[in-house]
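With one protein chain held back, the other chains of the complex are shown just where they sit.
Chain IDs A, B, C and D follow the sequence of writing; residue 1 opens each chain.
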Amino acid sequence: MIEPILRLDGVSKQFGGLAALTDVSFSLNEGEVVGLIGPNGAGKTTLVNVVTGNLRRSSGRILFKSEDVGLQKPYQAARRGLARTFQIVQPFPAMTVLENVTAGALFGAGAGSLGDARDMAMQSLEFVGLDALADRPAANLALAARKRLELAKSLAMNPKVLMLDEVNAGLNSSEIDGALALIRKIAERGVTVLIIEHLMKVVLSLSKRLLVLHHGQLIADGPSAEIVADERVIEAYLGAKFAARLKELNHG
Amino acid sequence: MAEPMLALEGVTSGYGQIRVLWGMDLVVQPCEIVALVGSNGAGKTTLLRTISGQLAPQAGTIRFNGVPIEGARPDVVLKAGLAHVPEGRRLFRGLTVRDNLMLGAYLRTDRQEIARDLDWVFDLFPILRDRQRQDATTLSGGEQQMCAVGRGIMSRPRLLMIDELSLGLSPRMVEHLSEALLALNRAGQTILLVEQDVMTAFELSHRAYIVESGRVTRSGLSAELARDPTVSEAYLSI
Amino acid sequence: MAIYLQILSNGLMLGALYACLAVGFSLVWGVLNVINMLHGSFIILGGYLTFFAWHLYGIHPVAMLPVVAALMFALGFALQKLVINRVVSAPVLTTLTLTFGLDMILYNAMTYWFTATPRRITLDLGAVQLGSIVLPVDRLVGTGLALAMTLLLYAVMRGSSIGRAIVAVRMDRSAAELMGIRTDRIYAITFGIGALMAGVAGVVFATVFPITTNVTGIWLGKAFVVCVVGGLGSVPGALVGGLVLGLVESFAGHWFGPQQAITAGFVLMLVLLLTRPTGLVGVRGYE
Amino acid sequence: QETIKIGAPLALTGGLADEGHKQDVVWKMWVEKINAGGGIQVGDKKLKVELIEYDYQSEGQRASQLAEKLINDDKVQFLFSPFGSGHTKIVAGVGERYQIPTIACVASSESVYDQTLKYLFGTLSPNGGMTTAMVKFFKEKFPETKSIAVLGRDDVFPKSMAEGIAKAAEAGGLTVAYKELYPVGTMDHAAALSSIKAAKPDWIYITGYTQDLILARKQMQDLGVTAQIVTMVTGPSYKEFTDGLGPLANGISSSSWWHHLTSYEGQGVWPTTAAFYEDFKARTKGDPDYVHGSCAAAGEVIVDALARAGSLDKAKVRDAIAATDIQTFYGPIKFGPNGMNLSRELPIIQVQDQTIKVLAPAEIKNADMIAMP
Partner (left out) sequence: MKSGFPLYAALVAGLLVLATTPLYADNYVVRTAAIVAMYGALATSWNFIGGFTGYPSFSTAAFFGLGAYVGAICQRHGIPMGLAWAIATVVVAAFAALLGGIILRLRGHYFAIGSIAVVELCRLVVSSWSTLTGGGDGLNLPLMSWPPEELMRFFLFVMLAILLASLIATILVDRSRLGFGLRCIHQNEDAAAMVGINTTVYKIAAYTLSAMFCATAGAAYASWTGYIDPTDSFQIVMTVKVVVMALLGGAGTILGPALGAAAFVLLEELFWANFLDWNRAILGVVIVLLIFFLPGGLLSLRALRRLRAAKIGGRE
């Protein structure tokens, strides 16, 4: 069997008395697109933070290509190819869009020179369709564009694993379609993608496999179709009404 | 028919040199839920900011219960009875959930009523009661949204404006919030909300406006808009 | 043993004065994001007002307390409203430079009008003897006043909606506006309170320390240390910070000699900065 | 019209502002007096004096910069150095480089003069004259004195005094029960004073600037720290000290380089100490202290040297100053090989009934020493 690119083994994280993650184990295979869902406050963002070193796990092991990276710093995660987007977008506000992405290429992907980095950045801007705004200061972008900037920046880092924390939140349906196509294109390049999203439409159309977190515990891990029919998942997350709607859609 | 609660006429607004809204007209009647939908960057947030006094319109009038309020300071607008739950929650770091909620009632002086409303918010969102001593910004995204809406309710507005209601909320939570808002509305609360998820927006509201590039392009009863094929093609593709 | 009790009480009394001196500075820093370089001069100005009222008109310092408090509040309020508010949301460095410039003006004016001669109110109330411990009456009274004013401020910050509004404005100005809070007024009130507390410290100090423009920098430095030790922007932080600094200086002075007393305070501050940057009782999120 | 230009970097703001203003007052008084009499005799001409002052804000770097400005831009022929040994060193360094005679009026630490600067002359006598004589005098008055506690400010002059007295006391057979320095910027002496109290010395000796000493005296009172003899240097020499302390100043002894009760006679615009005192009193309504006296004397040195040199030639003037040997209202002035005024017997003073009394030397003494109340 091929070795998983990212594996979590009994990972827990406590904030004081609050257990944000409890004994979470799963693995991602190279090239897979996996959805991570769960109610608000389930610990999804915390999970990403723990993997990228923004937070230190309380216990457990995190293996990236079989190497234990549980103690890495965020910059090391980035250089290894573990990229992420922030739920609350984090641009370099006074820099232009191009400069923002150049930073990703220069430091994350280790571009040899500033010039190279800028070329790589331009490519990734074109890829996400932001090239027209390349010279705008990042602070002036509207939300959708900022989210795409966040994506472009991560892409320029040439990631192996990309963790997208609600990159589609706040987009309307037609914009979401654009974003979906974009993420598919990324996955086609062989990047492993972990998508966190509350929009079931997005999650379901992208990933064949779903992980469900609830109160910091992984309560389900399996093929999407099975998961959305799972009683516990409906109870904890989807809600009866939404589940009914989903079923209807699938039938219709 | 009675005078509209909120009436905008030809409102033009923007940031410095950048113009975002181009002559917007909009009406909210008492006891209505009105939804604003539209693509990113259309200017929905800008519109709410202009109404609540954070931005001064460059042209046009905004009347609230017949009184012009364009260009008034936010505290004046709020006193008049217009509350704004901002995009991105904007809870106060360093203050507890409870303190955040109490700040919603900053301009009010009726202590007992405030205490009742606080209880009511806690009933609406029980998780907030459990977390009332926690720093509000360490809540999860969804919990924060509840706190922000609760804070808006605490000012006991005549018109509650909510930006991006369902942003980052789980489907179940959206359902829960929708029910809460409907309950509020049944009790007579007028609501103007901005919502990306058009399905939710149309389900929840009586009437809706579709905003594109700073202009209103369609408006009407939500149920009718939802059936309109041109609308569903642009916004409801699933 | 007796000497330790004496040193302990020296430290506590000194600490209360430190708390009183730092609390306004801490508040302004925490809420307005402004490092107020004027604070030392405000204290001395309060001291001069008290001294001259006593020296020229024979007014008792305690009677001057409300007067100085009111005057200093007005001065702080006006200064913030007219001058500092214009750049209040600029980065720390800008506001610091601005207050540094303002301090140069105030400092120069005070040295010109009052000269640098050290002044002192010669009330000399004597001391009370508690067993083997000697407690100077004016320091005791000063300690009492300092504590009372600090606690009063705490009650205001904690219990009133103005207090909550002050914190809200500190955290997110534009969201605070949406709550109906008039931020410019809150800023001015906060700065006014900062100046008021400096003035109160000045009144207390006028009976205990020599008042001269030469020491403005020293008091400012103490305010820095107290803030870090206790935690920025919080009243209990200033209180704890002040008391701890007073004790540390007092005991270090006894054990290692006066040469090391001040150094000990600074070392404590650096250690705390690194191990507990939010101070001993600091509030999260005040960085 | 040729004039004689004297440059003075002064601390008019900052920590030393008070001292700077004292120098300013006296020099202005002196210049007016000289010019009223037509100026200084140089050879066959009488030349008016022009005094050029700049504020160096009590910052050493700026003091040297302004000295340079005075020499280069204003073309001064003499420098008056500012208050204190540290800043004197800085200004004297500049004067030396340009061979401009520099008169230091308020620098008494010998370390300033052992750099063998050829163009630096100081009107104060060495600190040493203040310590040994004082120990001897106090032991005579209070033979039961056995131990001394010394607390000094860590700054050039106060530190050298603290160390000097400790040495002199040991040599004189006293035990040093406590000796510490406190750093610049100390605002609380409680810890040190509590330790001194525990050591129960017969004599407490504290050095520092006026504000330090006022605070220390106040805290001694508060904490009930006392001894038979309490000396503060240079505390009582300054009027600000007695004004600030009121009755608390009573009993404090000190030494000074000069006192207006002395009755010297000599050459210069003020023939007697009394004449100087009258003039000063008329102008400022206050009593002069040693800073005033010494600064005025610096002017007299220049008058005398120019008269003898008969020209403004740098080298000649310098040699003339070095050869100074005059009597003035301030006392005798004669520079030793290092440029410092020679030792003489310095007044020991004490505050009694809130006025300054002179205890020694015998010729000018006007009161007997009393123990601390």
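We take it that a contact is a pair of C-beta atoms (placed from the backbone, for glycine too) under 8 Å apart; a residue touches a chain by one contact, two chains touch by 3 or more.
Computed from a predicted structure; not experimentally measured.
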Considering the complete complex, of D:Ile4, D:Val49, D:Leu66 or D:Met130, the missing chain is touched by D:Leu66
Just to verify: which one of C:Met13, C:Leu27, C:Val235 or C:Met269 makes contact with the chain not shown? C:Met269
On chain A, residues whose C-beta touches the chain left out of the figure: 52, 54, 73-75, 78-79, 83-84, 86, 88-95, 102-104, 106-110, 114, 137, 139-141, 143, 146, 153, 157
By the contact definition given up top, give the residues of chain D that touch the hidden chain. 12-13, 53-55, 57, 59-62, 64-66, 68-69, 71-73, 86, 89-90, 93, 96-98, 109, 111, 115, 153-156, 159-160, 181, 183-184
Determine and list the chain C residues touching the chain excluded from the picture. 29, 33, 35, 37, 83, 86-87, 89-94, 96-98, 100-105, 107-109, 112, 172, 174, 217, 221, 224-225, 227-228, 232, 259-260, 262-263, 266-267, 269-270, 273-274, 277, 287
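Here, only the chains that are shown with their structure count from here on.
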Shared touching partners of chain A and chain B are none
What is the distance in Å between the mean C-alpha positions of chain A and chain C? 48
What whole-number Å value describes the gap between the mean CA coordinates of chain A and chain D? 76
Linking chains that touch, what shape results: line, ring, star, complete or other? line
On the basis of the stated criterion, which chains touch which? Give every pair. A-B, B-C, C-D
Complex contacts: residues of chain B adjacent to chain C: 52-54, 73-75, 78-79, 83-84, 86, 90-95, 99, 102-104, 106-107, 135, 137, 151, 155
Please output the residues of chain B touching chain A within their complex, sorted ascending. 18, 37-41, 87-88, 127, 138-143, 145, 164, 167-173, 175-176, 196-198, 234-238
Given the complex with chain D, which residues does chain C contribute to the contact? 3, 6-7, 10, 14, 107-108, 111, 115-120, 122, 124, 127, 129, 134, 136, 138-139, 208-210, 212-215, 217-219, 221-222, 249-254, 257-259, 261-263
